[in-house]
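Supplied in structure tokens, the structure appears directly below.
Note that one protein chain of the assembly has been removed; the remaining protein chains are unaltered in position.
All chains are identified by letter, namely A and B, in their written order; residue positions are counted from 1 within each chain.
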Amino acid sequence: METLQLTQGVVNAILLSGTLTLVAIGFSIVWGILNIINLAHGAFLMVGAYITYWLFTLYGVDPFLSLPISMLTMFVVGYMVQRYLINLVIRAPLLVTFLLTFALEIIIINLATFFWKGDLRSVTPDYAGLGFTIGDVQIPYVRLAAFVISLVLTGLLHVFMTYTKTGNAIRATGMDIDAARLQGVRIPQTYALTYALGTALAAGAGTLISISFPIDPTMGGAYTLRAFVICVLGGLGSIPGVILGALLFSFIEVFSGIWAPSLKDAIALLVLVLVLIFRPSGIAGKAFYH
Amino acid sequence: MPVESTEVEISNGAYRAVVNVVSFIPTHSKRSKEMSKRLLILIVVLLITVMALAACSKATTPAPAQEQTQEQTTEEKAPAGGEECKVVFGAAVSLTGKYAKEGEYVKNGYELYVEEINKQGGIPVGDKRCKVELKIYDDESNADRSAQLVEKLITEDKVTFLLGPYGSGNTFATTAIAEKYKVPMVEANGAATKIFNRGFKYSFAVLTPAPYYLRGIIDMALDKDPNLKTVAIVIENGAFALEVAQGAKDYAEEKGLDVVYFDKYAKAAKDVSSLITAMKSKNPDIVLGAGHLQDTILVMKQSKDLGLSPKVFGFSVGPTSPEFRKALGKDADYVVGAAQWTPELKYKSDDIFGTPQHFTELYKAKYGEIPPYQAAESAAALIAYQKAIEAAGSLDKDKVRDALAALDYDSFYGKLKFNEQGMNVYKPMAVMQNYTDGGLYTVWPKEAAVKEFLYPFVPWDQR
Partner (left out) sequence: MSDQKKAPIRFSSLDGLFKGRQGVLFSIFLLFILFLGVFPFLPFASGFWLNTLTLILLLAAMSIGWNFIGGYTGYAAFGNVAFFGIGAYGTGLSMIRLGLSFFPALLIGAVAAMVFAILIGLPILRLKGHYFAIATVAIATALGEIADSWTSFTGGAAGITLPFFDPIEWSGQFFYYMAYLLAIGGLLLTWFILNRKMGYSWVAIREDEDAANMMGINTTWSKVMAFALSALMAGLAGGIYAYWKTFVLAEEVFKIEYTLQMILAAVLGGTGTIFGPFIGAFIYYILITLLVFFLPVGQLHATILGAIIILVMVFTPKGLMDFISGRKKLSINALLENIRTYRV
């Protein structure tokens, strides 16, 4: 493979890892704290992307500016969903919550297809194709911006979780729910808050993705799967773990896209299975979130 | 109830079965009473539901909605004469789901034909005119559903003839059923040749099959510049696209071109830059793509990004849609796309529509937009039936089947003629081009073209 392809591949992988970190981090906190696999994660991501699309298409709102809007909207939605639906059965066996979030995903995607039709759409602001080049390697502005923003949001999350009272409450709930309850943490609301954060981050990722790639109602599933793989690769325990996992995964994805384009997903999934078999706690992680 | 003795006698195994079946019953007789009562109710309900649904669907005037989701349409116009003869065409069409948009075009095409023919009293059969009715069910873009509904159409609704669904997968499923019951099916929307390589006698397709899709573009390019040498083909990993690509490759080689690149990308891929880069390194004269609208747009976008500028850019699907131009703006200029049919073709026929322009007029009047080719080919399927019925002089399924096999007719859609496998290899593919003035014009076949083919594709860096 020529050097150009290699270098461009490396650059693409790095840029991609930022967005994927954002995709995975929301998923990771829900899994780590609530111990549920949120199969609707991708669907929320998709809705975030569409919010950006409609704001852009109907009102000309710059996609980056729509980020807070999509995140806030989905935060509220996520809060409601967790508080009034998932909380009802959250301590039930795996099958129940798995199927529940699966059903949510089905409903959201179906409604999206119904209202917005299944066609692919693109958010194409004027600066979409622009970028700069280092040598022959192209670095589109939007992807760079997405990378930076993702890392900023991830950093903010870390700060929130570590240095604020609410953040600590969330982590405590994840570590030992009874102790947390005894300390006065209100569990239903904390759970709802955690899920809402996860949803909001997913929506943010959706917004950023919509600027670089076409979107359609079924786009979410692939991202949920990627979030899985990243969390397993990097371990469920920590934010740096997720970043590492995302980086590793991005490389796998970009390079398998070059060598075997039609098997891209299969390769990623097989990596997942191998990691699960040989090192289920992931490359860097622990089994719970802290 | 003294069933024990008889049950025990049946077999030891049955006894053990019973014992295990009832294992979820607690031992107390009171609760077991409860249990058997509930179970009894459940079973009876199941049986009754099954019977009721079976009975309902036997009715000749069907209830509004039955087993599956349906959107039934029965179109009737008051017949001219007082004759009581009817031809019922049945179809399972994708009105919802993945192919909903295309399915709608198909339905529109069918309905437009039925409306027009019934204005004349119906299809001529012998010396009568038989009113035409349509029975359409929604198969939800699902192959299982399609198959079920076609069974229903044949065995319960007892339609006279079948029309095809949308999409190769669904068509696969339904042609087998048509063959089983020996009911002719003329379909207009499944172009994969695999469907027709199975020796079925009762299935016919009016549309040009997949391997022929890109022939028009190749012919047109070579006609304009016989010195073209190399072709690169980029393919979406899908049944239809693969056939298109293979057909294009074979034809290109037949014409003396060198296929320098031939590779696939994943369905609904979001990034094909590595393929574009690879093609660029081969410097092809012609780049052909087989896929769907979105990947075609993607290929164009990334070709611009990476600077791939062949002399001709042609795609099987995409350039003829308004979304293509909308998504790419000026970048769509010069790109050509294959088309089964366009409203501008200069065909002339004595069928009920006469010319593509007249069909377009009628379609626009009824549906408010320019007819897409799916609508035209769907109407064409019915025209094929009409001409076959006229030739056979009867509605007998086998006679009409034979008449279809022998059909050779020029319709507003093009030539309708089927080879031994039931495919219409006789109708040429048209080509449309996105012009620099923002319009989309038919540029091939020459006799039917509205404007001339603009050549060559102006390289990206010269725009």
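Convention: a contact is a pair of C-beta atoms (placed from the backbone, for glycine too) under 8 Å apart; a residue touches a chain by one contact, two chains touch by 3 or more.
In this text the structure is predicted, and so the values were computed from the model without any measurement.
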Task: Residue, one of A:L4, A:V76, A:A103 or A:L130, that touches the chain absent here - done: A:A103
Open item on the list: Given that one chain is not shown, which residue among B:L95, B:V125 or B:A332 touches it?
Closed with: B:L95
Task: Among B:C85, B:L222 or B:A239, residue touching the chain not depicted - done: B:A239
Task: Contacting the left-out chain in the complete assembly, out of B:K267, B:K364 or B:R463 - done: B:K267
Open item on the list: Counting contacts across the full complex, list the positions on chain A that touch the omitted chain.
Closed with: 31, 35, 37, 85, 87-100, 102-107, 109-111, 113-114, 187-188, 191, 225, 228-229, 232, 262-263, 265-266, 269-270, 272-273, 276-277, 280
Task: For chain B, residues in touch with the removed chain - done: 1, 3-4, 7-8, 15-27, 29, 31-40, 42-43, 46-47, 49, 51, 53-55, 57-58, 64-71, 95-97, 100, 138, 140, 143-144, 147-148, 151-152, 154-156, 169, 172-173, 176-177, 179-181, 192, 194, 197-198, 237-239, 241-243, 264, 266-267
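To be clear about the criterion, only the chains that are shown with their structure count from here on.
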Open item on the list: Using mean CA coordinates as chain centres, what's the gap between chain A and chain B in Å?
Closed with: 37
Open item on the list: So in the complex, the part of chain B that touches chain A is made up of which residues?
Closed with: 98, 100-101, 237, 263-266, 268-272, 274-275, 277, 293-294, 297-298, 301, 304-305, 323, 327
- [ ] Quick one: which bits of chain A touch chain B in the complex? Just the residue numbers, please.
- [x] 5, 117-120, 122, 124, 129, 138, 213-214, 216, 257-258, 261-265
